[in-house]
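Just one protein chain is left out here, and the rest sit where they should.
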Amino acid sequence: MGKAHSRALLALSSLDVPLRPKLVSISGRTAEPLERARAQWGWDEAVTDWCDQVADERVGLFDNTGPNAIHAEASIAAARNGKHVLCEKPLATTAAEAHNMWTEAERAGVVHMTGFNYRFVPAVRLARELLEAGELGEIVHFRARYLQSWGWEADKALWRFDPAQAGTGVIGDLGAHIVDLARYLVGELTSVSASMRTIVPERRVEDHFVATVEFENGVLGTLEASRVARGHANQNTFELNGSKGSLSFDAERLNELQVSDAKHFRRVLTTEPEHPFMRFWWPAGHIVGWGDTFTNELAHLVGAIAGEDAVAPHGATFEDGYRCAEVCDAIVRSAAERSQTTIEYRPLSSP
Amino acid sequence: MGKAHSRALLALSSLDVPLRPKLVSISGRTAEPLERARAQWGWDEAVTDWCDQVADERVGLFDNTGPNAIHAEASIAAARNGKHVLCEKPLATTAAEAHNMWTEAERAGVVHMTGFNYRFVPAVRLARELLEAGELGEIVHFRARYLQSWGWEADKALWRFDPAQAGTGVIGDLGAHIVDLARYLVGELTSVSASMRTIVPERRVEDHFVATVEFENGVLGTLEASRVARGHANQNTFELNGSKGSLSFDAERLNELQVSDAKHFRRVLTTEPEHPFMRFWWPAGHIVGWGDTFTNELAHLVGAIAGEDAVAPHGATFEDGYRCAEVCDAIVRSAAERSQTTIEYRPLSSP
Amino acid sequence: MGKAHSRALLALSSLDVPLRPKLVSISGRTAEPLERARAQWGWDEAVTDWCDQVADERVGLFDNTGPNAIHAEASIAAARNGKHVLCEKPLATTAAEAHNMWTEAERAGVVHMTGFNYRFVPAVRLARELLEAGELGEIVHFRARYLQSWGWEADKALWRFDPAQAGTGVIGDLGAHIVDLARYLVGELTSVSASMRTIVPERRVEDHFVATVEFENGVLGTLEASRVARGHANQNTFELNGSKGSLSFDAERLNELQVSDAKHFRRVLTTEPEHPFMRFWWPAGHIVGWGDTFTNELAHLVGAIAGEDAVAPHGATFEDGYRCAEVCDAIVRSAAERSQTTIEYRPLSSP
Partner (left out) sequence: MGKAHSRALLALSSLDVPLRPKLVSISGRTAEPLERARAQWGWDEAVTDWCDQVADERVGLFDNTGPNAIHAEASIAAARNGKHVLCEKPLATTAAEAHNMWTEAERAGVVHMTGFNYRFVPAVRLARELLEAGELGEIVHFRARYLQSWGWEADKALWRFDPAQAGTGVIGDLGAHIVDLARYLVGELTSVSASMRTIVPERRVEDHFVATVEFENGVLGTLEASRVARGHANQNTFELNGSKGSLSFDAERLNELQVSDAKHFRRVLTTEPEHPFMRFWWPAGHIVGWGDTFTNELAHLVGAIAGEDAVAPHGATFEDGYRCAEVCDAIVRSAAERSQTTIEYRPLSSP
């Protein structure tokens, strides 16, 4: 994530954006790899304590790409010091923590954003635009799954497998992405019924979950995520069916949106000049990469910081990060209770 | 279904099978269309009361393709009269009724089969063979969905929308197929958590359901079926993930099985001489159609009648039809109770 | 081919066609396998000399599925005796021979047809209909290739590898199909520039050819066929580009036609009630097989024999077989001369 963000920040230097970031300071836990990262990615300085950055007057934007367990503390400290904050997903290890981050960021009046970069895939934004334009009619079904396979062979010492650092396993890691897409494309979720499994022996977090969900607008859906689905490197896929047509997407074919009318799916290569974000990129048919979605995301963020645009609705705020966390918590709860679980959202705490 | 079965029965006349059916008698409710069907499909005679067939000494096999509500009565009557019975799916409108059919057929000692024709798709049989051979290792995930779109424009007078004739809507119609495939490929289901919706106004049966399921062997899965999924004519699709590899199938590409090793899916066109059922068909690369799966099914059935083979495990018996019905009932129950529902199966009633 | 034709003739017994064939007599060279074929496919009698059939008053249609070298003699004899004739492709081993067949069939006044069954694939007929309706605008490009891989391991004793029996290798076998499709979809070919190779050691006919072609209407195209293209069982594929849109087809996905507008290809599953030949087949989304194209072809032929319809333009007459043979001859000539070769067609000989 440090690499993806660093390179996207650098790429902003050649884009038509209202603010071009300077790479002031990078932090990390261990001096040596940190210095290598600093040198390679072009940061001016490196510090082993993020508190230095939070206190640093030169820092205008705090970009939090650390393990989930430090999202809340560092992001809140940064916000309190008046820094704008971008925090990677999942926003926190619990909904309560995420709610706190949202409250503090709002109280501080800074720009805040949760790093749901798939909202910045041109095909995903196009999906949202088609939905808003009524091209699919009224939505009736939604299904999403996020399948990877690296979990089978992964080093068990990874922080992602440590509940203390990661919170949950695949739910917060991959599940959070599809929950956010469900919210972005269909609307608020009101209940969930889930089951989950830890498949690889000795693993301390879940590798797999399945769920049915209900949305506020009555739509039913399914969600599934796995780190142990052989044959899939990064299949983040969703499909929506509406009364007039359908949409489907797969992140392994990032530049394609399948769009149907009543009968037939057509493959839309989302690289035409009129497609979202394409003013930054290439001629028709020349695709963008996964890394480029971070460039789109950061371009959106600096636009918000410059006051040209709002983070919401196309970027995820800390509120979105919090609401996603409520769903993730409900998935865990439902699996434990073996029941359909209602999801409740708390409003912003009054000051 | 009458057309599909009639033509498959005719096709057996040019296959290397131990028995070749004669088309003795076709029944139907209305004389005129019945006579047209008789003449076109080559049946010797037509009767408007199936009781005549059940009593007819010339009839050896009773092939029940009528509406769901008459499956039990006619099939039981035929079995009691010593006819072998093939009954279309869903076997009955309730699990209780299906259990009765199973009991009676066993008591009569006739060959009985439920018309789950997707088991006779070469790619599906190949999937089963690969699983039995351990090619995928231990199964960890299963997901299936069956999506059609004709429900939006369908004539509401159809028997399939009448609870009295059909029992359920999409659950018994499309859901039964994927429940059967789940059982055939993964094993017995032990619990389900489902939601369902009637989407088209004035419709009296459900158009859509979603479910998570648990299998006896611990596997989690998802099931979904819809008649109102725009862009899909007949997407009966499943995917299995195992510790060594994965499989996926879509009935719209009936002759293909996608098979992965740890990393990559390969497209297997299931038309090679060594593939299941291909001794009946064409040179490599020359595909079979949906109608041909009934020919495969009926060839299997006449093999069982001739004593060359057993219906199980590759054909579905009435027991399979009954067990599928228990799952369908549990889907309805779970949706009503908003809870994960345990599925229980009754053994064969002692005589 | 005997199997495919026999089963399609049988299938006509359950179709709404003006004439239903009776399977009177099958011929073959060797008594024993011939008798097995007769018994399995349901022919009344078997003869080892086709002359008996040609003289047989009971025979109304002579269906010639023998090796290429006997196409001309037997078909002409049958026509002279007043039999309608269906002859498998390639119509003959040379254009001269094919021209003779055409002349004789016309002189005899019988219905004649060349077995280009791909014209009877619903997706191919739909392609033609879309072209006629002007959906693609003016055609500008055409490309077709037909790739198989069985040639690597094939028994070299096969008649298809014997120039005396087959004429050419892949040109007459697979090339003839794509030449016919080019003619059916785009128009007459006027010149060709080709190269060919015999790749498998000791093979006596070519395994592979490539060609560029020009059509009478100015369109340029490419043709290619191979029996040694690993990974392809039966990839008979073409693509057309027009001023308004494009079409593409692949026989391994026989029920799909990809159709584009100016920008996007949509996948049309050619199984809707309004699609060609679907009155004979199944509900939407339930595909037909390769064998079913012969049923469509024979239904067309019996319609022509019954006087309900003409063979042309949707069926290939002997004239079409002859014109295709001129192109095949020109491919061979061009490869020998290493030059672009003009193709000339002879009119019907005056009586």
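In this document, chain identifiers A, B and C correspond to the written order of the chains, with residue numbering beginning at 1 in each.
We adopt the following convention: a residue touches a chain if its C-beta (ideal position, glycine included) is under 8 Å from a C-beta of that chain, and two chains touch if they have at least 3 such contacts.
These figures come from a predicted structure and were not determined experimentally.
Q: Which is it among C:168, C:226 or C:296 that touches the chain not included here?
A: Going through C:168, C:226 or C:296 one by one, C:226 is the residue touching the chain not shown.
Q: Which candidate, C:16, C:261, C:308 or C:344, sits in contact with the chain we can't see?
A: C:261
Q: Which of C:20, C:58 or C:338 sits in contact with the chain that's absent?
A: C:338
Q: Could you list which residues of chain B touch the chain missing from the display?
A: 263-269, 272
Q: Determine and list the chain C residues touching the chain excluded from the picture.
A: Looking at chain C, the ones touching the missing chain are residues 136, 140-141, 143, 145, 147, 149, 152, 191, 193-197, 199, 208-212, 214, 218, 220-222, 224, 226, 228-233, 241-246, 260-265, 338-340.
Q: Considering the whole complex, not just the chains shown, which residues of chain A touch the missing one?
A: These residues touch the chain not displayed: 3-4, 6-7, 10-11, 13-16, 40-42, 148, 150, 232-235, 251-255, 269, 271-272, 281-292.
One rule holds in what follows: only the chains that are shown with their structure count from here on.
Q: Could you give the separation in Å between the centres of chain B and chain C, each centre being the mean of its C-alpha atoms?
A: Measuring from centre to centre gives 36 Å for this pair.
Q: If you average the CA atoms of chain A and of chain C, how many Å lie between those two points?
A: That gives a centre separation of 55 Å.
Q: Taking each chain's centre as the mean position of its Cα atoms, how many Å separate chain A from chain B?
A: Roughly 41 Å separates the two chain centres.
Q: Can you tell me which residues of chain A touch two or more of the remaining chains?
A: Touching at least two other chains: 263-265.
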